[in-house]
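Just one protein chain is left out here, and the rest sit where they should.
Now for subunit A:
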């Protein structure tokens, strides 16, 4: 699974961090960091994160992790 976040759209809402803390986190300056190739077992959580992002910055796609 592959994850991309459009950092031009991201407004640090944090919803993805709440939904999938194994994939998304913030640094001290509220800048988003994320695992671009998480394990496929995290797919549901990744999709939940994409669904709750208010600015739809997150794209989840299939692919080898």
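Here is the rule we use: contacts are C-beta pairs under 8 Å (C-beta built on N, C-alpha and C of every residue); 3 or more make two chains touch, one makes a residue touch a chain; residues count from 1.
Please note the rule applied: contacts and distances are computed from a predicted model.
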## Note on the structure
Answer for the undisplayed chain, UniProt naming, from "Pyrroloquinoline quinone biosynthesis protein PqqD", "Spermidine/putrescine ABC transporter permease", "Electron transfer flavoprotein subunit beta" or "Pyridine nucleotide-disulfide oxidoreductase", is "Pyridine nucleotide-disulfide oxidoreductase"
### Residues belonging to subunit A that touch the chain removed from view
11-15, 17-18, 21, 25-28, 30, 51-52, 54, 56
